[in-house]
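For this view, one protein chain was removed and the others were kept in their places.
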Amino acid sequence: MTKTVAMEKMLKKADLAAWMAKLEQTRLFAPALEDEDVWNYMPVADAKAVGLDHPNTIRPPKGFVFPQREVLYKFSQIPSEAPILTETLPDPEPTVVFGVRPCDSRGLVRQDIVFTKEYEDPYYHGRRAKVIYVGQACNTPPSANCFCSSVGGSPCAEDGLDVLMTELDGVYHVKAVTARGAELLAKGGDLFKEASDADKASVLKTHAAAKAHPQRPIKDLGKVAGALKKNFDSPAWDEMAKACIGCGICTFLCPTCHCFDINDEVTCSSPCSGERVRTWDTCQFPDFTMHTSGHNPRHDLGSRLRQRVCHKFLYFVENHDTQQCTGCGRCVSLCPVGIDIVSVVERLGQP
Amino acid sequence: MIDVAQLKAHAKGLLEKGTVRTVFGYRKSTAGLLAEPAGITEAAQADDLIFDPSCVQNLALYLVNDKKHQAEKRSDDKRPVAVVAKGCDSRAITVLLQENHFSRESVHVIGVSCEGTGVVDARKLARKLGNKKALAVAFDGADAFAVTTNEGTQSIAAAEVMAERCLECRSAHPTLSDVVFGEAKAERGLHTPFQAVKAKIKESEEDRWAYWSRQFDRCLRCYACRSVCPMCYCDECVVDSISFVIAPDTTAEEKANRIKWIERSPAKSESAMYHMVRAIHLAGRCIDCAECERVCPVNIPLRLLNTRLEMEAFETFQYNPGSDPELPTLTSSFRDTDPNSFIR
Amino acid sequence: MAKVEQTAKDETGFEPKIVAFLCKWCSSAGSDLAGVSRLQYPSNAVPITIMCSGSMSPMFVLSAFNKGADGVLVSGCHPGDCHYLKGNFYARRKIYLVQKLLQFIGLENDRFRMSWVSAAEGAKFAQVMHDFVTDIKKIGPQTRLKAKRP
Partner (left out) sequence: MTKRTGVFVCHCGNNIAATVDVVRVAEELGREEGVVYSKDYVYMCSDPGQSTMAKAIKENKLDGVVVSCCSPTLHEKTFRDVTEEGGGLNSFRCEIANIREQCAWVHSDKPKATEKALKITKAAVKRVQHNQSLTPIGVPVTRKVLVIGGGIAGIQASLDLANAGFEVILVEKNPTVGGHMIQLSETFPTLDCSQCILSPKMVEISKHKNIKLLTQAEVKEISGFVGNFKAKIHQKAVYVDPETCKICDDCAKVCPTVVSNEYDVGLTSRRAIFIPFAQAIPATYTLDESACLGLNPVVCGKCAEVCEAGAINYDMRPKVITEEIGAIIVATGFDLYGKENLGEYGMGRYADVLDGLQFERLCSASGPTGGHVLRPSDHKEPKNVVFIQCAGSRDPETHCAYCSKICCMYTAKHATLYKHHVPDGQAYVFYIDIRSGGKGYEEFVQRSMERDEVMYLRGRVSKVYEKSGKMIVLGVDTISGKNVEIEADMVVLALAMQPSQGTADAAKTLKIGRDKDGFLAEAHPKLRPVESVTGGIFLAGAAQAPKDIPETVCQASAAASKVIQLLSKDELMHSPTVAKVRLSHCTGCEMCVQACPYGAIDLGAPSNKARVNDVLCEGCGTCQAVCLRAAIDVKNVAQVQIHDMINACLGV
């Protein structure tokens, strides 16, 4: 969305905190332990404590621009009078998010498509304009279930990022990808050194090594969509969903899932007032497709698994020419019963 | 030592003879160390079955899900379903029998012994192994697990990496079964039950609230906790449902009168109420399989919350869920001697 | 010390919002007797008459706190006196569990109370109301379980 610029600098690891300190009037977030074993983007309370050698966060960074709950407007009504509606467009403080993994930033690009292409969502864009993403290249895969390279990404992809940082020996290679990113680097002033040719070569080497790490493969990515279409009525969907418990983990924690529900939350019943809010919803819940009559076109777990996989690997490809899945592996690692999107694609997405 | 070959042969026999419709058991997962639940219908698939400390899930859930599925399909296949059940899982089946969820004849319980230990806690194991990645885990006598990593196999004291609930388990052997594999090791007592609850009770009210406030705050409302719970078998959750039961005779009035006790928004107050209602509805029904806590992606200590009332059931009302399918439930019974002094 | 604190809080003019669930046959009748006897007590508690304390669903308690109640009272017939024979025994067990859970998550202990008030105990009803309001005034507004309402 912003014009690409190339600016490569070097930052001593020890100077990361100093850089953060210079980013005044900005909310800073970085991965941290929210609780035992729970990595999440947390406000940077003490910049010195921030390290970017984290496994991937439980929650993807999509919530910064697509929060789980968004108030669309407020309403109130006195009986027999016209209702009063009040606009509530978001106006967040400028925010910088550090430590975004390239799979998640590629997820943002996919969110951008959804919230821009046919209709420009003011709530999404109101937030998107204020958030700067500083990426962190994955020198080693942060999870055993990573497969970014198998879906067209890479551990050092720049899509969706404003800045990409790569950890070298004692230093970060910091590359501004967008103008916003360049501004961010500029705020660091002389904390940054210009990257030398040797540094550049070193980064290339590190990136190449990262890409060489074995990941879970998907054969013939280009043919997956067609195969899925062909296998739409396969009984294997039911079989593979047999263990599914029908929770929302895979979708709520997916960096690209973007479905929502809209509800009125009445805060006072007399006189009536409240908020119209949108909250994350998921195709994995029965009420997602349930009709008022009680009829549910996607009534079983198999059809819901098919929807999730086909949305990622078939419908999105048909509509936007790219897979929606970016291979972060969260849905595989966090599934309580081991439902594995790679295995599903392997089985039903191969010609 | 449990002989998995026998387990496989038994399952195979059942499917070959056609005496059961499905066998729910465990098999190796492609997604990680922990086993995955498998519902097998062909005798050949029985070879995939495993039983080792990675078999954490409570498969009683699949009896519940299978019942729904059968009803949806309007299937008239009335053959029983077989299920592999650990001690805790068998107690869940007992509670389901107690609540008439299905009949005893409709389920064939293949009991498996935890061999005096229990199942592994993947998070604890990962911490213990550091950089090494566990590939497989097996029983290794009465107090150890044999853990295979990319660097070979090592023996680890079970108590170090075992699930908390197994450390406090009150019945490690199936209490209800049609056939049992493995040795009954009834005598065990690794930890006193309810110690985590008792430690939490000792904290100050402010500390307790600070703790739970933090937990409820980060709930995603993905409902994995109740989706995985065999006792949360309601088609429509009273407190916040993601599914609605609508029958042909459901009137518009009934639809309109659905009570919205809480909002879908992931706010602390709403999530707190959701988890508390669930805890109350589990009182006297929770058999401490701790699946809710295990599956929570943000590590909310749901076992701690739910065992709070289990402790009351056990210690105050001498009620042990899953011990007797003929008992009335905890809240639909009382004794004259129930606590009264808390009432003014 | 406690006394100083109490006056300090009182001066803020905090008036607790209380929901009192009264069983129809004993406690509600007891409150009627308090009325007939003109016994004065604070007006903070709004009564909801239910058929029997046995019909008190835990959802009602939690919902009241969710909707911002500073205190919730459940009052029924004394054990053995239930109009419906044993409803209050079921209530006692259930309310006990709810109370333990609320304490466990750290809601202030005094916010949820159960009492036995018979139809003859008008004075006791007034006393229960008085004590409850006094105790809640000491601990201040309930913010822990209350939904944020703009």
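In order of appearance the chains are A, B and C, and numbering begins at 1 in each one.
Here is the rule we go by: a contact is a pair of C-beta atoms (placed from the backbone, for glycine too) under 8 Å apart; a residue touches a chain by one contact, two chains touch by 3 or more.
Model, not experiment: these values are computed from the prediction.
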Interface partners of the hidden chain - shown chains only, full complex considered: A, B, C
Of B:Phe194, B:Trp261 or B:Tyr319, which one is in contact with the hidden chain? B:Trp261
Determine and list the chain A residues touching the chain excluded from the picture. 78-79, 267-272
Omitted-chain footprint on chain C covers residues 15, 17, 19, 28-29, 31-36, 38-43, 46-52, 54-60, 63-64, 67-69, 83-87, 90-91, 94, 126, 149
Which positions on chain B touch the chain that was left off? 99-101, 233-236, 238, 245-247, 249-250, 253-254, 256-257, 259, 261, 281, 328-329, 331-333
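We adopt the following convention: only the chains that are shown with their structure count from here on.
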Looking at CA centres, what chain is most distant from chain A? C
When you take the mean of every protein CA atom shown, which chain's own CA mean is nearest to it? B
Euclidean distance of C-alpha centroids - chain B vs chain C, Å: 36
Starting from the mean Cα coordinates of chain A and chain C, work out the distance between those two points in Å. 47
Please set out, as single numbers or ranges, the residues of chain A touching at least two other chains. none
Can you list every residue of chain C that touches 2 or more other chains, as numbers and ranges? 147
Under the definition above, what is the set of chain C residues touching chain B in their complex? 58-59, 62-63, 66, 79, 86, 89-90, 92-109, 113-116, 128, 131, 144-148
Chain B partner contacts - residues on chain A that touch it in the complex: 34-38, 40, 58-59, 68-69, 144-145, 242-243, 245-249, 252-253, 261, 263, 265, 277, 279, 282, 285-287, 290, 292-294, 299-300, 332-340, 342-343
Interface residues, chain B side, partner chain A - complex: 29-32, 34-39, 57, 61-62, 65, 69, 72, 123, 133, 214-215, 218, 220-224, 227-228, 241-248, 250, 255, 263-267, 291, 294-295, 297-299
